[in-house]
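Heads up: the structure comes next, in structure tokens.
One protein chain omitted, others in place.
Coming up: chain A.
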Amino acid sequence: MAAIATSSIDTSTTAVLRHPPSQPPSHRRPEERRSQLLRQYTSLLRTAPLMVLFQHNNLQSVEWTAIRRELNQALRKADEQQVAEGRNLPPIASRIKLQIVQTGIFEVALRIVECFRPNGQTARLSGAVDPPKQSSAEIPDDTASLTHDLSRVVHDSIMNHKGKHELSTLLTGPLAIISFPHVSPEHLKASLSILSPKTTKFSAPTRKANPGYHDITVQEGLQKLMFLAARVDGEVFDIDGTKWIGSIEGGMDGLRVQLIAALQSMGSGIASALEGASKSLYLTLESRRSVLEAEEKDTPEKGEL
């Protein structure tokens, strides 16, 4: 009887999934919009190594449209320039997105991505491996082992980090971000020259080159858009740092070239310094030898005399 009971429990635990595979139990209900936004923001933060934060103050939809139009144009130009220079990078103009985010949810997503690290991974594994212990009593344990972004574990652990992230002081008020799928200084420069040419000193397109940019709609919209900060590979950059990244010529390859040049010059410097010591030693020894030789020559002459 007991054997039958245990076997039935075993089959139930193995056969029945406690939750749908695409909907593991979560702290907040996944049907809600904020849960979905949180999912999207964590994904955005994980896949966008470069993003720039702006504050937007009551931009109208026509202004957004006009700004996005100008931005797309500039980014496509940057793509073309990349191709013309012969660097085989994928065109990313269509993947760069300027979007409004819900500040509060974005802040939470940032904390999840940057602050949460599971320390109980071994515990989760042991719970999954041991089959006879998986009874109804252990269901809360099972949910406790889940560490997806909406899970209770993650929610509880990031509660302590509220306001401790270095971006958290900036994350107030209406927020818009522009996200790049990889760190591309050219595209950053192109977008900043459209969105905030005055603060970053990247020259905006001239009236002659691009009359659409000097449209009153675009200009009024840009006045209401304020540069806040940039986030590059998890690091926060202010205006000067962002300007520096945007001014890297030739993208990551250009940076590598600069590094190699620096290393080479440093190497040659070291070599010349090391050589210099040995050279001076050689020279002193040589001079000493010549002096000695001269003395030796002098002495026999004296002996003869």
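By our rule, contacts are C-beta pairs under 8 Å (C-beta built on N, C-alpha and C of every residue); 3 or more make two chains touch, one makes a residue touch a chain; residues count from 1.
The rule is short, and it goes like this: contacts and distances are computed from a predicted model.
The chain absent from the displayed complex carries the UniProt protein name "Large ribosomal subunit protein mL54", chosen from "Elongator complex protein 6", "Large ribosomal subunit protein mL54", "Putative tRNA pseudouridine synthase 2-like protein" or "Bud site selection protein 31". Within the complete assembly, A:Gln40 is the residue of A:Gln40, A:Asn72 or A:Thr103 that touches the hidden chain.
Touch with the hidden chain on the side of chain A covers residues 20-26, 30-31, 33, 35-36, 39-40, 42-44, 46-49, 90, 92, 95, 97, 113, 116-118, 121, 147-150, 181-182.
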